[in-house]
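With one protein chain held back, the other chains of the complex are shown just where they sit.
The first chain written gets the first letter, and so on, giving A and B; residue counts start at 1 in each chain.
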Amino acid sequence: MTSYDVIVIGAGVVGSMIARALARYRLRTLLLDKAADVGEGTTKANTAIVHAGYDAKPGTLKARLNLAGNAQYDRVCSELGVEFDRCGTYVVAASAEERISLDELYARGRQNGVPGMTLIDGAEMRRREPSVTPQAVGALYAATGGIVDPFGLCIAAAECAVLNGVELALETEVTGIVREGRRVAGVEIRKQMPGGNLAVQKLASRWVVIAAGLWADDLLHSAGLDGLSITPRKGEYYVLDRVAAGQVHTVLFPCPTAFSKGILVTRTIHGNVMLGPNSVSISDKDDLACTREGLDEVMQGALKLVPGLDRRQIIRTFAGLRATQRPTGRSNTGDFVIEVPREVDGLLLCGAIESPGLAAAPAIAAYVVDLLRGAGLTLVERPDYDPTRPVQPRFSHLSREEQQALIARDPRHGNIVCRCETVTEGEIVAACHAPIPARTYDALKRRTRLGTGRCQGGFDTPLAIEIMARELGVSPLDLTLKGGGSRLVTRQTKAVA
Amino acid sequence: MRNLRCDVLVIGSGPAGLAAAYQARECGARDVLVIERNAELGGILPQCIHNGFGVRVFQSDLTGPEYVARWARMAAEAGVRTLTRTMVLAIESSPDGARRRVIATSGADGMLAIEPTALVLAMGCRERPRGALAIPGLRPAGVYTAGTAQRLVNIEGYMPGERHVILGSGDIGMIMARRLTLEGARVEAMCEILPYVSGLRRNLVQCVMDYDIPLHLSTTVIDVAGRERVESVTIAQVDAAWRPIAGTERVLPCDTLLLSVGLIPENELSRAAGVMIDPVTGGPVVDQAGATSVPGVYAAGNVVHVYDLVDDVTASALRAGRSAAGCACCTLLAESCELPVTAGENVHHVVPQRVRLPLVPEEGATLELRVRQPVEKAVRVRLSADGDVLLNKRLRYVRPSEMIGLALQPEWNERLTSAGGLQVDVEEA
Partner (left out) sequence: MEEQRHFVCVTCPVGCNIEAKVRGTELLTLVGNRCARGVDFVKEELTAPRRMLTTTVRVRGAALPLVPVRSEAPVPKGRLLEIAAHLRDVVLDAPVAEHQVVCADVLGTGVDIIASRALERVD
C-alpha cells in the first residue's frame, strides 16, 4: 500500500497553501479534493479581500493569523505571480452611532497590531470615493487591506506544490479517516473510475491534515472525534460589468454587526465591482442557490453604501458558503480551530476557517507546519525547493509591443476567443497544459478569465469547447462545466452512422 | 506592429458591415477594408440557417448563409478587401480628435494599426445572459443563451440538451424551439414575462405553434435546480410589476434552460472611441446617414439599435456606407443643421436621434421606431415638427416586436428649416 508522510484533505486556498508549505521539505505529500479542480469550495466564492486585521477579537488565532497572513501577501503573490492590490479598505460610518463603532474598531485594530489605520471624516471619505453615500460621517481607513484573485492564489499555490513534488488527486472524495487504535493510519477514498464505476481505496499516511472547509467536522467525526460542528452560512453576491469600475476604487464596508462584516461594495482585482455578501445560516452544505430575497437584500445593502449603483450593469450572481462553527459541547469561541487533537496521533485539524481565512491562509500554512513539527514530524528542507511557478502571459495585460512579440512567438495568441475579456486561444492552450491542467470550463474560466465578462460565455463557449477538446484529447461530449455530470453538450446534432 | 491605411474601415462583416463596405465602394471610396473576428464572413448569419432573409433587398426568401454569400460576392466584386480571424482591440483617437487609429490583432498578421479616413461601426449585438437577469437558483451546466445553442447545434454539431425550457420569446428563442424539435429534442415550454410574445408573430406561428410547444405568457423562471446539470426549473406567473404570484409555481423537469431575453448593441469599442451612446437604445446617437457624434465615425445595423429584419439592417448600412464614402471623398456638405428627434407618446425610441438638414433624395432617410406597448387596433403614427404635422400614418396595429419605418421626404426641407425638432407619437386612431 502506498504510504504518504502527509495527506492534506481539501485543495482550497488553505489546503493548497499548506501543501505548498510542506513542499519545502523532504516529505511525500498528497493533496486530495473531491471536486474536479482545486479551489471549488469556499475559495471560489467569497469576497476576495485580504483583510487588514482589525475585526478579530484580540488574542485569537484569527487576529494573529490575519495580521501575519496579510503581511506575507506581497511576497507570496509576487513569488506565485498572482494579482494582488493593497488598495486599502474603508469601513464607512453612516450615522453618529456608527461613527462611535469606528473608534472601537480602530482601538481593536491597534490592539491587534494593525499598521496603517487612520480615521477620516465624511468629507475626506467622499473625496477619496466620490460615489460613497452622502450620509457618510466618517470612515476607518486601513492601508494594508487589499484585494486578490482568490482562485488564482489557490491554483498558483497548488501548482507550486505540484511542481515541487506534491501529488494532487482531484475528483477523489475522502469518505473517512482510518484509525488504528490511537494512531491515524490514513484515509479511505472514493474515486470515479472510467466507465462510471466507483473505486474505494485506502491510502496510508503518517499524518492527515483536514482542510476541508464545510466538511471538516464530518471528517473529524469519521476519525471518532467530536467537538466541531460546522454550519454553512450562505453569502450571495452580484458582479457588475467592468464599466462600473470607475465607481469604486477600493473596498467599502459598512459598520460591522455581531455576525458579519456586512454587505460591502468592492472593486475586484479583475476590474469588476462586486456587491455582497448577505449572511444566511443554512443546513445543506451543497446549497449554493441564490434566492430572490437574498439578492434583494444584497442590492439594498449595497445601495446604502453606494447609492448610484446601476442594476443594468449586473452580469452575474453567485453564492458562497462560509464554514462557520456551531456552538456545541465545546464552547464556540468564534475562532479558527487549528490544532492537533490530543485524543489521536497523526491528525491535524483546520476547521471553521471563515473570514478572514483568505487573508490568513499563508500564515495558517506556516502555523500548520509549526504544529506538525511540534508534534514530531521531521522536517528536512529540500535544497531544490522553488517557491515560484511559471506564470502564463495574459494577453490583455501586455503592451502592444509585448502582444506583438507574443503573437510572433505563437500565432495562437493572435486569435481572440473571449471578446469581452480579450482571452486568446494561446492562453486557453496554455491553461490546458498547465501543471494543474484546466479540465473543465469553470477551471478554464478561473485560469484565463474567459467567459467572465459581460456576455458570460455567450460567444466563447462553443469555441472553448472545441479548443479544450482538441488540447485535452477528449470528445466535446466528455467536457463538463465543473466535473461529475455537468456535461456541456449531450450528443452530436446528427447521430454518427 | 503593421501599419495600414484605408479610406473606409468597417468593423464587422455581418449584414451591416458587408452592405456598408459594398456601398462605400459603389459611392467612390477607393480603399475599403472589412475586419471580421470569425474565420469566415457574415457575422452571426452563418449560424442563422433558417429562411426569411432578403425578401425586400433581393425579393427572394433566403437563408442566412445564402444572404451572406450574396453580399460577400457583391462586396468582393465591388473591390472590398476583407481581413478575417482579426479582432479589433481598440479605437484610438489622435490628440486633436480628428483622426482615428484602429488596433487589431490576428494570428496571421500579428498586431495591426489601421488609420482610416472614415470608420463604420458594424459590431452587431450580444445576448443578455442569465447573470444580467439575476435568475435565482443553482448554477448547473445546461443554461445557455439561444444564440449560443444555435451555434452549437448548427455549426459545431452538438446538442445543448434533450429537454429544454426556453425563457423569453425573442426570435432566436422561437427559432431554436423549432430547430431543437427538428433535431429530435424536446421543448417543454416557452415562458415570456410579458403578456405578449416579444418576437415576430410569424415565428410564433411557424416555430412555436406549428410544433405544439406550450407557450406561457406573463410567466418567468423563478428557480433553477440541479447541482451538476440542470434537473428542473420552476416557473411562476407574474403580476403587472413582474413579481411572481404565490401559488402559481410549477416545476418543469428539463436538462437545459435557454434564454432569449433580449439583445444588447455591442458598443464597448464605440464608447472607448468617445462616441455618444443613447441610453435607451444602447447604441450610438446617429443621424439619418449613420454619422455618430465623432466626425468620420459611422454606425449601422444592430450596433445602433436591434432590428427584427435583416433587410432593414442592410438598408441602414447602405445609408452609412454611402456617407462614409462621402466623408472619405470629402463630398459631404459642410453647411448643415441638425434637428433632434423626440420619442413621444407610446414610442420607446426613434433612430436616428437627430436629422441633418437638408434631406436629399439619394440618402433615403428613414426614421425607425419601436412602440412601448402593443396596440391591437388601428393607430396613427404622427410625425410633427414643433406641432406642424408632417405625416399621419395609419396602421392596423403596433407591437414592440415590429419596427416601424417612416420615410423622410426631402420636400419637407423648407418646413423644417425653422423647426426646433421632430417628434413621433403613436396614438389610437
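Heads up, the rule we're going with is that a contact is a pair of C-beta atoms (placed from the backbone, for glycine too) under 8 Å apart; a residue touches a chain by one contact, two chains touch by 3 or more.
Treat the numbers as computed from the prediction; the structure is a model and nothing was measured.
Colleague: Based on the whole complex, identify which of B:26, B:183 or B:231 touches the chain you can't see.
Modeller: Within the whole complex, the residue contacting the unshown chain is B:183.
Colleague: Based on the whole complex, identify which of B:4, B:69, B:215 or B:390 touches the chain you can't see.
Modeller: The missing chain is touched by B:69.
Colleague: Which one touches the absent chain: B:172, B:187, B:200 or B:416?
Modeller: The single option touching the absent chain is B:200.
Colleague: Which residue numbers on chain A touch the omitted chain?
Modeller: On the chain A side, contact with the omitted chain comes from 492-497.
Colleague: Which parts of chain B face the unshown chain closely enough to count as touching?
Modeller: Touch with the absent chain occurs at residues 39, 46, 49-52, 55, 61, 63-66, 69, 154-157, 179, 181-184, 200-202, 204-206, 210, 308-309, 311, 396-397, 402.
In this section, only the chains that are shown with their structure count from here on.
Colleague: Write out the stretch or stretches of chain B touching chain A in their complex.
Modeller: Interface residues on chain B, with respect to chain A: 1, 37, 85, 87, 89, 103, 105-111, 126-127, 129-132, 134, 136-141, 144-145, 147-148, 151-162, 183, 222-224, 227-229, 244, 255, 268, 271.
Colleague: Provide the residue numbers of chain A that touch chain B in the complex, in ascending order.
Modeller: 238-239, 243, 286, 288-292, 295, 312, 314-318, 400-401, 403-404, 407-408, 411-416, 419-420, 422, 425, 441, 454-459, 461-462, 465-466, 476-477, 480-494
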